[in-house]
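Removed from the display is one protein chain of the complex; every other protein chain stays in position.
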Amino acid sequence: MARTGVIICHCGSNIASVVDVERVALAAGQMPGVTYAATNKYTCSISGQDMIKQAIAEHELDRLVIASCTPRMHETTFRKMLTKTSINPYMLEIANIREQCSWVHTDKEKATEKAIDLVHMAVAKVLKDQPLFTSSIPVHKKCLVVGGGIAGIQAALDVAEAGYEVTLVEREPSIGGKMVMLDKTFPTLDCSACISTPKMAEAGAHPNIRLMTSCEISAVTGYIGNFQVTIRQKPRYVNHDTCTGCGLCEEKCPTKVTNLFDQSLSKRKAIYKLFPQAVPAKPVIDSEHCTMLKSGKCGLCSKLCPLGCINFEDQEDFITETFGAIVLATGYDLIDWAKAYPEYGGGKYANVISGLQFERLVNASGPTEGHIQRPGDGAEPKTVVIVKCVGSRDPAKAKAYCSRACCMYAAKHAHQILEKIEGSKVYVFYIDVRTPGKGYEEFYDKTRADGAVYIRGRVSKIYEEGGKLICKGEDTLIGKQVAVEADMVVLETAMEPAHGSTETAATAGVSADKDGWLTEAHPKLRPVETQTAGVYLCGTAQGPKDIPDTVAQASAAAAKVLGLLAKDELETSPMISVVDAPKCSGCGFCEQVCPVKAISMVDVPSMYNGKRVTRTVAQVNSGLCSGCGACSAACRTGCIDLLGFTNKQILEEVDALWQE
Amino acid sequence: MARIDAENWEPKILAFCCNWCTYTGADLAGLNRMKYPDNIRIVRVPCSGRVNPQFILRGFQKGYDGVLVCGCHPGDCHYTSGNYFTRRRFLLMKRLLEYAGIETGRFQARWISGAEAAKFRDTVLKVTEEIRALGPNHRMKEADDHE
Amino acid sequence: MSDVQNTLRDRVRSLLAEGKISCFIGWGPTRFKDRTIPKFANKPEDAGELVYNEHCLSNLAKYALDFQFSAEVAGIAVRGCESRAINRLIADGRLTRSKLYLVGIPCEGMLENGSTAEKCAFCRHRNPVVYDELIGEPVAEQENPPRFEQVLELESASSEDRYDFWQREFAKCIRCYACRNACPACNCMECYTEQYRTGWQGKQANTLENSVFGFTRAYHIGDRCIECGECERVCPMGIPLMKLNRKLVKDVESLFGSEESGLSDDASHALGCYDKEDLEEFM
Amino acid sequence: MAEKNLSSLSAANAVRIEALADSIGAKLHECYQCGKCTAGCPMAGSMDLMPRQVIRHLQLGLLDEALHSRAPWICATCYTCSARCPHDVPISELMEAVRQQAERAGIRPIRRSHLFTKYFLLPLKWFGKNHELTLTMFYNLASGRVLQHFSYLPAMLKGSKLKIFPARVKNREAVRRLMENCEREAERI
Partner (left out) sequence: MKYSYFPGCGMEATGIEYAKSLAFVNRAIGVEFIEIDDWNCCGATAGHSTSHELGMALPARNLALSEQQRPGMPIVVPCASCYSRMKYALQAAQGSENEKLSRLIGMPVSGAAEIVSIMEAYSDPVAAEAIKAAIKKPLDGLKVACYYGCLYTRPPKVTGMENCEDPQAMDELVRLTGAACVDWAFKTECCGAGHHVDLPAESKPLLYKIYKNARANGAQAIITACPMCMMNLDMRQGAVNMAYGEDFDLPVYFLTELLAVAMGAGFGECGVATHFHPAKKLLQNLINNKEVV
């Protein structure tokens, strides 16, 4: 027989002035299964708690109902208190007679009636409570970072510096991402390579960091603290263990291929390093273009390599490892503007280029060694038009959102042109200039002082006539059509999530918004966490942003990872779903409604009509279950149930008032 | 509980409120000392997606005059998607109950966020009045005339 | 139809003889000319006892559950309704397609007491939607049978009349659970009604408990009902259960745009998914 | 230019603008004044208000200014603006709606523009088909530009590009009734 204790709290006069607490206690004392009922002035106070502890000991209580304020206020307090008694902390129900009774009703008689009902419901429920025990899961103290751009590098370094092992996975043959393509960074005009390559080298050499380039993650199972990740190592055809990176192979390779790192502005070889400062500084073979791999002819590199590192038989490889935390830093791409903007020539004019192409043109290590030359004829452009918001803020053609960084790098581009080309003219077509950042507005001011002409209006058409690119716009500030005859046009195109990033994120159980940006757990309060515990995100994977914000977010994600890895074990809530396997039909309805993919269908040995058989039933991953109960509402039989809110408990609550 | 004679009949309403939004909204109504009728009895559930439609049938069967299911606004679910399933379940259940001859309005569902204390109060006011107008639940209540 | 019967017998005989299947589920004769019962042919010589005529009213699909853990392949005759039931059972995890050999039979509707069976009158899939081999030629489907006519009629009655209607009907119920046992969508290992520990609902056979059972069962199968009409056919008390099930089917189709259940063995069903743009009436 | 007191605009004004936008399914708030419409407009050079400014006036509630603008009448209905608008604002259609509303209110910012429509539809109602000679004759007389296009006449006659006698629809009654139905329908709205 249950021995329930019921404590009715006065909460000073908060409850007692409206609810006749003594009458409630009296009524509670009459309820089935109640051994002890009393009131208390301030139940949450130390003395109030002492009084409960005493009553538990004295009356040998095995469960407790406290009628007081909302459980959202003191449920934890009272559970903690119960750990110091003989009662399991989960043998507790709270009747909310303050927020949902005394504070909202004025009729004392009726409020007292209602308080009795609420206590009755709580007693009915507590009678079906079972002791629950938190369990702990070990934390595998190792972090996986997906994406080797500046965000991934920063996060990896921060975690590694704190003493934990990190695996940094990058699908390209080198880490570095987009930042290493850039020439200078706004607003300080630091050389981008000068500040990013040391970070790359540091990451490459760090004893706690394992670099895995030309790799992608292909599967993730498990849960916070214990993710099993399968990593696909794409064939490189070069043995990086023995290769010294001497470069002979690359020098002699006869096959020339469009260099995508240089945004198609130059050529590279079929065996190549992504760029001179690549980390690791070792080449790979581009299987799409290598004539040996395509037609079995050539093999020059293999013949020349003094160490025999070339392996044309190289195959993809799968490596499975366990990680406690995952950081997604999958980055961005630029939209394919040519497809979206036929009115800008749709890519047919060589001298209409993207912002990233301009970065390569102006970059000292780029195809022109930093001389701004038109791709069409190599001439130095005297008049340059910069068009902002190409694909951004344009839901009809591309993206509805603002890409955030373009206003500033457009100003930077204008500044660089005016600085490098004497007597040049720069026209910047803009819709709004957005400069919310330290030193940003000042940089914009300076660019205008340099002589950049800002024209408020979106360009409608760009076409070539007489060797000039005619840009037609409106200066909306004077309300007149304007045209500029330019030598070169730079389109500051919208960012979009890196190709394949939503698929990669989905592998790790992270969802993306309608544009494909990965979704954070809460836009304000949990900006680097995701709905999947133990998976974090940073950088442009989450949305367009500039380098300072990216790096800040990477460090924030690292801090979250460190908070997790610092623990040896994680305590899990015991209020999770459990399956009554013998009754489960294996229909999978629960699996379909589970928001955190905590339920999987597994084959288990079972008895059926006296025979040993293998059946498929639902299984809950206690590390993933978030305790929402969607599964138990979906289950027709009721064989998956939520501990703490079981079907029986809720039915008892419903029935409580009507039992004689 | 004591049986109440017909003259003094007051509707009794059962409400399932999700812990993260509506239950919090109801607490906020209390914190702001808003006043609403005392006819409502709230059952706290982690998510409106936890509410099995059979709980509704049980509520009517046992004698509640009205049943209300409340949760976060679609899109704001603490568990991401729970209330989208809730919406589907109860769109269907509501129609089934009406088809079964249970008066329209006895069962209702509402989205009320943790900040919408006033909406919670107004909902309780409105639902109470609507159910008062419908009169006691005779159609689905366990009664003495059942064997 | 005797052609079909002969071909069926021939095919089953050779399937059993070749060892392709270990058993075949079809129909067999009874003492009455206008009645058949499900028949299990285990040996080639049993094939001659199989019957196929216009009195094959039983939906065979649920008998396939007898072989759910068998290592061998079971054969089964499938018309439109059986094929959808098989799909449903596969989707619900109760059967495995590779363990079944489906002999399809296009069906032109069965007779019950001399006229077209109620369950066949609204059929939209007389041809099996899945099979391994087909006996006979596909038949023309009925164009837009008025599936929801009876539902619309009851919907237009007053709330009170609807209440009275179901009260009258469920007063008859004897809680024999024949409806549940015959239903291909009612395929839980153990029905919720048997969960005494949870106590979902009382066992008393009174009108209220009966109707709660009826409504709950309807809700449980609402988004998966294949409209085979077996529940209604097997009800000894003549309760018009399809009038309840079709209400749910109609609402599921119109609210969520779902396609009919059992057209494929895809596990998705209306309540197991959602659309952010679903109808909003709870604001 | 006199100050525009936005606070003094009547609510009825806002209702009229909304109705005008609704009639063509335009959402005026979608326009963020980027000017791409004006930038690509072939006729902007002849307009008093840029297409963008016509929308701006409507956004601010300055309906009269929009109705008195020459721009909607100069618009060539080439749809370049609509096709390129980043927010899918149907600007060409909006220009037409403004034009129709101005016409209904008897506002004629360009003295002759309404004449073209009038004399285009006249032979149409008579013959069921357009007749360039009738149109040109009436138009030139009414607009006072009697000799407009006169110089092209010999060449046109030589190439038999100009029909002296109009082609006719057999069932002229049907076309006439159709046009009257439309007039009634438009008035009803």
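Note that the chains are named A, B, C and D in the order they appear, and that numbering of residues resets to 1 at the start of each chain.
Keep in mind that, in the parts below, a contact is a pair of C-beta atoms (placed from the backbone, for glycine too) under 8 Å apart; a residue touches a chain by one contact, two chains touch by 3 or more.
Quick caveat: nothing in here was measured; it's all calculated off a predicted structure.
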Checklist outcome for this item: Touching the missing chain are A, D
Item to check | Contact with the hidden chain (one of D:T38, D:Q53, D:S69 or D:S92) | outcome: D:S92
Checklist outcome for this item: Full-complex touch with the removed chain, picking from D:A19, D:L141 or D:A186, is D:A186
Next on the checklist: Touch as defined at the start, partner being the missing chain; which of D:L9, D:L28 or D:A83 qualifies?
Outcome noted: D:A83
Next on the checklist: Among A:D450, A:E464, A:D515 or A:D655, which one touches the chain that has been omitted from the display?
Outcome noted: A:E464
Item to check | Sites on subunit D contacted by the missing partner chain, in the whole complex | outcome: 23, 42-43, 45-46, 74, 76-80, 82-83, 90, 92, 96, 99-100, 103, 110, 112-113, 115-117, 120-121, 124, 128-132, 135-136, 139, 143, 148-149, 152, 155-156, 158-163, 167, 169-171, 174-175, 177-179, 181-183, 185-186
Checklist entry - Which subunit A residues touch the hidden chain? => result 342-343, 346, 348, 461, 463-466, 470
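As a convention for this text, only the chains that are shown with their structure count from here on.
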Item to check | Chain whose average C-alpha position is farthest from subunit C's own | outcome: D
Next on the checklist: Using Cα averages as centroids, what's the distance between subunit A and subunit B in whole Å?
Outcome noted: 37
Checklist outcome for this item: Between subunit A and subunit D, the Cα-mean centres are separated in Å by 52
Next on the checklist: Please output the residue numbers of subunit A that touch at least 2 other chains, ranges allowed.
Outcome noted: 593, 634, 638, 647, 651
Checklist outcome for this item: Residue numbers in subunit C touching two or more further chains are 192, 200, 271
Next on the checklist: Touching pairs of chains, all of them, please.
Outcome noted: A-B, A-C, A-D, B-C
Item to check | Complex contacts: residues of subunit D adjacent to subunit A | outcome: 32-41, 44-45, 49-50, 52-53, 80, 84-88
Item to check | Parts of subunit C lying in touch with subunit B, wherever the complex brings them together | outcome: 154-155, 159-167, 192, 200-201, 204, 206-209, 211-212, 215-216, 218-219, 222-223, 244, 247-248, 251-252, 255-256, 270-271, 274-276, 278-283
Next on the checklist: Give the list of subunit B residues in touch with subunit A in this complex.
Outcome noted: 1, 12, 14, 19, 23-24, 26-27, 29-31, 33-36, 38, 41-47, 49-53, 55, 58-59, 62-64, 77-82, 85, 89, 121
